[in-house]
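Shown here: the complex without one of its protein chains, the others still in place.
Let's look at chain A:
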Amino acid sequence: MKYLSLIALFALLFFAACQDDDDPVQTGDIATTIQFRAEYDDTDLAIQSATYAYPTGAELKATLFQYYVSDLTLIAADSSEVELSEIELIRYDDATADNIEERTYDVPAGDYIGLRFGLGVKPELNALDPNNFAADDPLNENEFWNSTARYVFAKIEANADLENDGTFDTGLSYHMGSDALYSIVTFTGSFTLDGDNDPQLIVTSDVLKALSDGMDTFDIADPEKQRVHGGNQAVATEIWERLAGQFELLIQ
């Protein structure tokens, strides 16, 4: 009896070891999670709870950061493409949540060399009214502005203390989007998905980098530049361009 259990133990150890070593490389679909991380000046974005320094000397409390992602796609080593999702809304508006939004997709095992998405709602979808989609679809998240301005592609909202008097009494509200602003964001970087030690894919975006690139800083003290909604997109073009240009992909 004693020997029997010893043998059982060995068998178990043996199996456990095998499991680890040559966990058969998967060939089917691999559940792959992409993290969307939001930051402010390279620190984790905290909605409402953190006070952020703005380059002009003002202070900010962020209340909302969000953007649509269209045609999230992985590019395979043979340059074929795997579309993960047609549309996602990545939104940070909850003071009790962290700065990570995750989406998980089934992805064919294989070697990949890049990731690509459209920032905003792609023109084909932007042409469709929300009633074409299920009530719980990302395109029914009440981000449809009106029949001409269409969906709001990205939003940054914050309350600012411009006078450094401890009151965050200047609202900043940048709502951006139009077919003309739709931008493709592409990353290159090699990784393999085979179910064994798959890398974590992390797409980061930084609210401050959308507002300021170190050289040029959006002038939030100018009353004409405290809100951009619907039709007056021209004011926000520079925010949009910086936003589209600052995404990073980390493969960890």
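Operating definition for what follows: a residue touches a chain if its C-beta (ideal position, glycine included) is under 8 Å from a C-beta of that chain, and two chains touch if they have at least 3 such contacts; residues count from 1.
Methods note: contacts and distances are computed from a predicted model.
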UniProt names the one chain left off this complex as which of "Cytochrome c domain-containing protein", "Cell division protein FtsX", "2Fe-2S ferredoxin-type domain-containing protein" or "Pyruvate dehydrogenase E1 component alpha subunit"? "Cytochrome c domain-containing protein"
Given that one chain is not shown, which residue among A:Tyr105, A:Phe133 or A:Phe187 touches it? A:Phe133
Options A:Leu172, A:Val185 or A:Leu211, residue touching the unrepresented chain: A:Leu172
For the chain that's not shown, point to the residue among A:Lys61, A:Arg103, A:Arg116 or A:Lys225 touching it. A:Lys61
What residues on chain A make contact with the chain left out of this view? 47-49, 61, 63-64, 93, 95-96, 129-131, 133-137, 140-142, 144-146, 148-149, 157-159, 167-169, 171-173, 175, 227, 229-232
